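Once you've had a glance at the structure underneath, I'll fire off some questions.
The complex appears here minus one protein chain, its other protein chains still in place.
Up next, chain A:
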Amino acid sequence: MNNGDVILQTSTKIILFIIITFSAYLFFAGHHNPGGGFIGGLMSASALVLLALAFDLKTVRKVIPVNYRVLTALGLLLAVLTGVGSFVFDVPFLSHTFGYFDLPLLGKTELATAVLFDLGVYLAVVGVTMTIILSIGEDT
């Protein structure tokens, strides 16, 4: 549909990766700095929206062949499961824990289970936003 707009399409191809990287940064920054799953998810979704604006919805479906409604459910499932996981250790629902690990390349890193919960939020936000945009955009 949106053919021939070479400048928009070319710059989108570059900017897309910058936005995705920034959203990943926001997602991981959430524990100590402003950021987190919600804003990270919105930022990722906005990258996909840019892709849809520069090309069309069919391209978005082809590039990322995901059923976004299932993605939303996966996110919710992940968030609930991190809460339920605390049952195993006999602590109250939604208890989280963290620890320091020596990872290759990264060195000493703080890993928290709250990130898994945030990942659930992230997936749910991306899923919901894309579901809204795709279903409004395609119902013409």
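One rule holds for everything that comes next: contacts are C-beta pairs under 8 Å (C-beta built on N, C-alpha and C of every residue); 3 or more make two chains touch, one makes a residue touch a chain; residues count from 1.
By our rule, contacts and distances are computed from a predicted model.
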Looking only at "Na(+)/H(+) antiporter subunit D", "Cytochrome ubiquinol oxidase subunit I", "Electron transfer flavoprotein subunit beta" or "Protocatechuate 3,4-dioxygenase subunit alpha", the name UniProt gives the absent chain is "Na(+)/H(+) antiporter subunit D"
Decide which residue listed in A:Val63, A:Val84 or A:Ala112 touches the omitted chain of the complex. A:Val84
Touching the absent chain: which residues on chain A qualify? 69-70, 72-73, 76-77, 80, 84, 86-87, 91-96
